[in-house]
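The complex appears here without one of its protein chains, the remainder shown in place.
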Amino acid sequence: MMEVEELTKVKKEKTNGHGVPATGMGPSAYMGKVTRLNEHLVEIISDSGEGAQKCGQSFGSIVAQMGLGVWTTEIIPAEIRPPARSVAGASGNRIRFGSKRVTNGGNETDLVIAFNEQVLLGRVRSKELKPGCTILLESMWRDDKRVAKSYTDAVEQLISAGYKVYEIPMDKECRKIVSDPRKGKNMFALGVLCGLYSLDLQSARDQVVLTFGKKAAKVIESNIALLDAGYAWADANLDFKYEIPAEKSTEPQIVVNGNTALALGVLASGMEICAMYPITPATSASHYLSDAFEEVGGIVHQAEDEIAACCFAIGASYAGKCTVTITSGPGYSLKQEAIGLAVMGEIPLVVVNVMRGGPSTGQPTKTEQGDLMTTIFGSHGDAPKVVIAPATIEDCFYSMITARKIAETFNMVVVILTDANLASSQQPFKRPVFDEGWLAPPIDQSAIPPGAKPYDWDPKTGLARRFIPGQPGGMHTLTGLAHDENSHVAYDPEINQRSMRARSLKLATLQKTLNPPPIFGDPTGDMLVIGWGSTKGAIEEAVELLRQEGKKVSSLHLTFIQPLPPGIKEILAGFKKCITIENNWSDSPNDEMIDGSNRRYSALAILLRSRYLVDIDCWSECRGTPLKPNTVRRVIEEAMA
Amino acid sequence: MMEVEELTKVKKEKTNGHGVPATGMGPSAYMGKVTRLNEHLVEIISDSGEGAQKCGQSFGSIVAQMGLGVWTTEIIPAEIRPPARSVAGASGNRIRFGSKRVTNGGNETDLVIAFNEQVLLGRVRSKELKPGCTILLESMWRDDKRVAKSYTDAVEQLISAGYKVYEIPMDKECRKIVSDPRKGKNMFALGVLCGLYSLDLQSARDQVVLTFGKKAAKVIESNIALLDAGYAWADANLDFKYEIPAEKSTEPQIVVNGNTALALGVLASGMEICAMYPITPATSASHYLSDAFEEVGGIVHQAEDEIAACCFAIGASYAGKCTVTITSGPGYSLKQEAIGLAVMGEIPLVVVNVMRGGPSTGQPTKTEQGDLMTTIFGSHGDAPKVVIAPATIEDCFYSMITARKIAETFNMVVVILTDANLASSQQPFKRPVFDEGWLAPPIDQSAIPPGAKPYDWDPKTGLARRFIPGQPGGMHTLTGLAHDENSHVAYDPEINQRSMRARSLKLATLQKTLNPPPIFGDPTGDMLVIGWGSTKGAIEEAVELLRQEGKKVSSLHLTFIQPLPPGIKEILAGFKKCITIENNWSDSPNDEMIDGSNRRYSALAILLRSRYLVDIDCWSECRGTPLKPNTVRRVIEEAMA
Amino acid sequence: MNNISLNVLNGNGAATEPLNVNDCLLQLYEEHYELEDYQKGVPRWCTGCGDNAILTAVQRLCRDEALPPEKTVFVSGIGCSSRLPHYMNTYGFHSLHGRALPVAEGIRLARPDLKVFVNMGDGDCCSIGAAHWIHAIRYNMNMTAMLHDNNIYGLTKKQASPTSPIGLKTNTTPRGSYLDALNPLTVTLGVSNVSFVAQVVDWIPKLLYQTIQAAYHHKGFAFIRVIQRCPEWLPTHMEAYMQDPTRVLLLHHENGLHVDDELAKRYTKMQEHDPSDINRAREIASGSDPIPVGILYRNDEVPCYEDVRFDSRLRTTSLVKNGLEAEFDKFTIWPDGHAHVSRN
Partner (left out) sequence: MNNISLNVLNGNGAATEPLNVNDCLLQLYEEHYELEDYQKGVPRWCTGCGDNAILTAVQRLCRDEALPPEKTVFVSGIGCSSRLPHYMNTYGFHSLHGRALPVAEGIRLARPDLKVFVNMGDGDCCSIGAAHWIHAIRYNMNMTAMLHDNNIYGLTKKQASPTSPIGLKTNTTPRGSYLDALNPLTVTLGVSNVSFVAQVVDWIPKLLYQTIQAAYHHKGFAFIRVIQRCPEWLPTHMEAYMQDPTRVLLLHHENGLHVDDELAKRYTKMQEHDPSDINRAREIASGSDPIPVGILYRNDEVPCYEDVRFDSRLRTTSLVKNGLEAEFDKFTIWPDGHAHVSRN
């Protein structure tokens, strides 16, 4: 999908506003070839603690700044501190950027800059690097007797495997500027990359200032010097350069990851309390919120465990302040009983589950969509709740506002299902324009009219007005036991049927307010691919490509999963075949033991098959990594064959 | 369904071995009408603490003893001690008994004996009594100024509503024998019932001896005197009597409720440890087990909470002693995370969930089938487990043996789903013949052969041999993190796929060993009714009746719900319509807001629709009571219309 | 997704006409209440159940302190004792087994204008709820927590509780319970930030009332263990203690409970105990016969979590808007091509 156009450039000082500006270090010394690309996927990897993540994030911000589309994905080792130079220890960032909007992390890497050969080999082994891609490798290990052999062997192997390896004396170059290159190498690398991609050096410098904003001026200066040095080194020593035309957005954009977007959404929704217990990969949302809440007067309460966090949130919501509790799989499982209480008491509550690899402790730092079924069916008895799965970073922001509103309007539990992929990926989106309507209304403390009941279920919709402590005349005891309209404990069969109905009906009522989901592609065709949550970008990219090749394939992406929006049945009817593509478990129909009577389907496939009785196939994987457009494409092709 | 045959009996001393024997109190003084019945449904109700439950249970045992089919159901007030004489406070027992095997609690009550008019009115209000049925009512309240009016009003109303009311001076009659009639009335009532139903008085006396076996001889004697007095009073004062022909079983039978059957199954399976936390309606199984274990050397461990109970069971199972943990809805929700650990670590574990009304604290003493979906889909990530739902009291016993065997063979979690209906109902079943094969094998402490791995997943079946602490050479660290064959923590995408597959495949492997479920009725027809768990008796009774009327209806009852047994698709194909009938929530298609795009189906319907893509309808209710055959019949008729 | 229209809303689901937010923070006028203002329904406890005495005491307290029923919340878990909120004509939250404390904490943090009381059983608080109990002591949020300790699981019909004495025959311990009883007082006194610990028995109403009253007036987490009779399952359990007044040890002090003449005449075993002395409090707490009754420990200096954390700024729209815009600024790329760099 990458169009390559080669052009030779002689002392080209500015291209589309890129290139090295006159200020600072003089015109670029570069005399070599400049290749024009539509997009590229770059990876920066190091041992953890060497700053590759910061380098990658800064690079992402700079390209976004330039007006390029971008999607950054964190590479996180599973251990806090894996041994140095270890194959499983790669820490860093992948930046996919291009002329057009980038909607997902993409396929294999085009260019990698690595701080040692071991983390690089880890990436090769996990098949994340494109065969034959460009490798920029720190060369200091050549001079380190203990590891020189490992290093040179690796380089040789990589070259003979067809990789284009460029060795960079990063350590040596950095020593010219700082005494501890381990702490500065990342900015040198950033400079190299900026040079390679003909980016605006001043923008890069501004970004460094932003990154180290809180540090001393001296720190900032030395980092800028490292950046400049990297830029110059690339110009002087490498014989290739890239250029990716950009189109500047006319509107301000926000660059944050999904967890920060969630946290910003909490602020914007007017929620004031977040009760949580730390768990990867959800916690960073609370970290950010702890800080940001200080400005607007909110509180992040770290409870003694997830059960307490959920009950604390329920207490606060009951008392009139709709509260959010943020967690991931194991914590979500622990909250099941408390979520049932909120459903039964009709207490508005927003629960965020940032999914990670399961089951059990599973793969804490890896992404998966394994919790959909337990989200819908978790908690004993009938516990209807709303389930929303944001598909983009932007969705993460707005879904919190929607969630709070639904929670308080319907007095329901709303679960937001994101995942480690969204949590740690960055993609620019239009800066939201503040709207007063986002905020929760102030707590109602008006007197309750005589005769009104705390569960005056509307016979048609199931809705009831909630009484909030402090409201004179509204005194009643909320209970998780079966209860009547007065919140009196009741075991009468009719009352139980009535209250079960009211709680269930609210989902149907909400469903009536939803629009049918948009189809990506034509409304009829040979194949409909159905997805949900964070896989949207990858699926649509694959579908787009296949459509360009003339394949009659479209896709449907669901954000509301409970209730399912109307109109899906009609959409399904337009296609010969349907398949869900998900990042969770399903048995392969090709497995010897598996047949139609025992195959375990993916979550969304189960839900859709059951509701629409359409033979929807499924394909899924649990590799802990975001789906790649190439994989999706292959799956669709196979399913269509 | 009751055939009535009237016959007049003059000084008939013995009928089919029933009637009053010559010993003890002389021949029966009864001169009136004797009606022959096929079956009857009798109810004994009192304030709690007045012994109606004991009376009912004894009556159930006596009729079983006589060779009649019987099903007893407890009537349990929701409070420990509801106020005396309160409408919601009825405590007691319903005994359905008849010539043929009785498979469920039946429809409305034919005859009720009540200790005060208030508990009686409660039963009338809840529509549990057949209109116009026979009422035997304690008459002492006529003489109690504070309540006389309430009493006489009630009697008048009942009579004018068509009930046949007989007043019995129980208190007065009992005072002739004991000083505190509150403590003896129940045995007097038992005597009245035995007289009315022409039961063998000696058998009744034996039963009283059994019931009070541990008490002083004096207590037993006075209770026998009360029994005799009741018997004589009925003979002398009532102008009607019933007779239900019995056919004695040629084999010994066991009469226990479902919870005791479960506990006996635990003993029989060779399990030695049960870890639990008290919760209604599951706890009585542990009570019984606490006692019974003392004889065979087992331990009931009451943990500090359900999470601890489950983890304790996991620890004991890991150490080689497959352990059971018993709970109900709220506790089951709390165990979700720990169950996921057992799935991930492939630790054999048996979990019993005695379902009660949900969601949340719900209706602790009432029955419901609301936990099926959370049982199958509970716990984050993919956590495949086996789900078995016993359909009869006998199943409760054998399912524990099966569960232990599957758990240890497949190294899986096996969940037994029973409910409050099975838990507290009694039905005789053939006394099991002990089989050594039931028992768990002794703990394997042999050395592990070199090279063997703790998760040597068989590529075809997913099975692996478990290593148990104490086995030399088997040292490894079990973990809930993703792991490879060596139980080493591994985040490799391929390894994760492989281990997910192995855990999932075990369900398919087990499925291959199951037989297709038997069809009740013809293999083809207009309507197939599908049920699971405790509703079997009621559904089959209704189907039987409709079939007798020539309706082309059959039923299918599922015991294995995960995996579903093979052959269901073929069965479904034989019927024009299919419907599940369940005791849980589903939206009514007749509700204004409900349509095909938002209707929430019952649990089993969702599962079957999804797997077989057959338009299986559902009907369910959440009334907290066992399904009645009449209700099922009406539902089927309506669905067939 | 950001423009979903909730077109079914017709004021039914949303709060209507909220008053000024100040109303939830201030109580400006004095009210007078009668006992009946706090009573609701007929308690469904067994005759002679100690829960009745506790209910009466808290109803009296509410009246005497003129607590506005709408500003008062009773929170409980699950158990016989946890039914108490249903019999109070205040707001109530009958939550989950073991979880009364975190629910109450959430209420307190959201609404420091509400008075919060917590009623828990011994299984509720000391078994399934033990982690929350420990942490509630540490949070030291301003509420009055009553442990209805009947040494047994009442509602679920007689299983051993952590406070059951060793040897007690129950349905799960048919040969007698296996372990020494947990002492809730010594546990509580071992937790940092503990600020008020008292013990009382249900059968001395005056002391019960005085103790709950002192707890109510304490600013912080006031923990009272009420030894409560369960005549249903343990009819004779406390009999000997009730019969013999010398098996109760009255703790009194000018900073603790004041024992009046009437009580002093009957309960002759008395001890002066300064509730600020934690070491002595722990020693006294360790004793169970005679039952020490009164205030074991009190420290008014321990900060309350909600005070440390509550933000008194009015959360106006502009406060939120400005805060949000400032956060957006941190992550914004402006169309003019440069990040707005601010060095601060």
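Brief remarks on what is shown
Labels A, B and C are assigned to the chains in the order they are written; within every chain, residues are numbered from 1.
Here is the rule we go by: a contact is a pair of C-beta atoms (placed from the backbone, for glycine too) under 8 Å apart; a residue touches a chain by one contact, two chains touch by 3 or more.
Since the structure is predicted, the reported quantities are computational estimates derived from the model, not experimental observations.
Contacts of the undisplayed chain with the visible chains, over the whole complex, involve A, B, C. Among the residues B:260, B:328, B:504 or B:602, only B:260 touches the chain that is left out of the figure. Of the options A:286, A:379 or A:534, the residue whose C-beta touches the omitted chain is A:286.
Residue-wise, the contact with the chain that is not shown comes from A:300, picked out of A:300, A:313 or A:607. When the omitted chain is restored, the residue from B:75, B:174, B:313 or B:500 that touches it is B:313.
Considering B:32, B:132 or B:252, the position touching the chain not shown turns out to be B:252 (whole complex). Listed for chain B, the residues touching the missing chain in the whole complex are 17, 61, 64-67, 202-203, 206-207, 209-210, 213-214, 248-256, 260, 264, 267-268, 270, 272-273, 275, 292, 295-299, 301, 303-305, 307-309, 311-321, 323, 337-338, 341, 388, 390, 395, 398-399, 401-402, 405-406, 408-411, 428, 431-432, 434, 436, 439, 441-446, 458, 461, 463-466, 468-481, 488-489, 509-510, 512-515, 559.
Mapped onto chain C, the interface with the missing chain covers residues 127-131, 134-135, 138-139, 162, 178-183, 186-193, 278-279, 282-283, 286, 305, 308-309. Along chain A, the points of touch with the absent chain fall at residues 79-83, 276-280, 283, 286-287, 290-291, 294, 300, 302, 304-306, 330, 360-361.
Just so we're on the same page, only the chains that are shown with their structure count from here on.
For this pair, chain A with chain B, the centres built from the Cα atoms lie 47 Å apart. The set of chain A residues touching two or more other chains comprises 307, 337, 341, 461, 479-481, 489, 509, 512. In chain C, 78, 96 are the positions where the chain touches two or more neighbouring chains simultaneously.
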